[in-house]
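Missing here is one protein chain; the remaining ones are kept as they sit in the complex.
This part shows subunit A:
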Amino acid sequence: NLEAPEIPVYSVKAHKEIVNSIDGVGGLGIGEGAPEIVTGSRDGTVKVWDPRQKDSPVANMEPVEGESKRDCWTVAFGNAYNQEERVVCAGYDNGDIKLFDLKTMSLRWETNIKNGVCSLEFDRKDINMNKLVATSLEGKFHVFDMRTQHPTKGFASVSEKAHKSTMWQVRHLPQNRDIFMTSGGAGSLHLWKYEYPAQRSKKDSEGAEMGVAGSVSLLQNVTLSTQPISSMDWSPDKKGLCVCTAFDQTVRVLIVTKLNKV
């Protein structure tokens, strides 16, 4: 609580190893339903916590006994459009992306994007899941269209290569869910726009619905530093105001203009 910052509202010993990523939903008016926090750790587990329940997670995604564990590098909430529905998406260092449905407590989808997954974000947490962007090592990112799931092929995706280095983070603009910014290991920021295809789903040869991915175009890019930009975020109040941190120990506040005209 920022008005009494000395005492944490909720604290728990979540994992045996470093917690790599954390996300929250339900509180602050984002998303419907119970407030929850999800954490992903190097011990290969993804745990979901409710601040009203001390010490034990409300959901635990862990490897089968005996299986060697992979680092979970990123987690994200999504699909929280009513009180029951919620999904957690987790990305691992071996390129796995797994989508867990918390309502049915099951694994809904998984795929491997051939490069360690650095950052995942749904375009909005509080709507029916629409798009998921996953950034990875080797400067690639994938945009998945999450509205149509094919039984075998999963979700349709489009991918782009940029930055020529690890893409550390992706963040969607809160005011426009088709614009997102990616930050790269070469100290650059790229602003992208996603365009939907004419038809978002079509039938395949067996008659099952299959998603169609759209296209991504680069709106603008800038190189701010020689060191990786490890994290960035948009302001929820002012359109175009964003802040980013970099390994050169600076915090930069940026203004992106003309977003109305995009």
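Rule of thumb we're sticking to: contacts are C-beta pairs under 8 Å (C-beta built on N, C-alpha and C of every residue); 3 or more make two chains touch, one makes a residue touch a chain; residues count from 1.
Methods note: contacts and distances are computed from a predicted model.
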{"item": "Name per UniProt, for the chain absent here [options: \"Calcineurin B homologous protein 3\", \"PIGH acetylglucosaminyltransferase\", \"Nicalin\" or \"Dynein axonemal assembly factor 4\"]", "value": "\"Dynein axonemal assembly factor 4\""}
{"item": "Contact with the hidden chain (one of A:105, A:222 or A:243)", "value": "A:105"}
{"item": "Sole contact to the chain not displayed, among A:48, A:132, A:229 or A:256", "value": "A:48"}
{"item": "Touching residue (missing chain; options A:36, A:145, A:160 or A:178)", "value": "A:36"}
{"item": "Given A:61, A:75 or A:229, the one touching the chain that is not displayed", "value": "A:61"}
{"item": "On subunit A, residues whose C-beta touches the chain left out of the figure", "value": "26, 32-36, 44, 48, 50, 52-53, 56-64, 67-71, 73, 82-83, 92-96, 98, 100, 102, 105-107, 110, 112, 114-116, 137-138"}
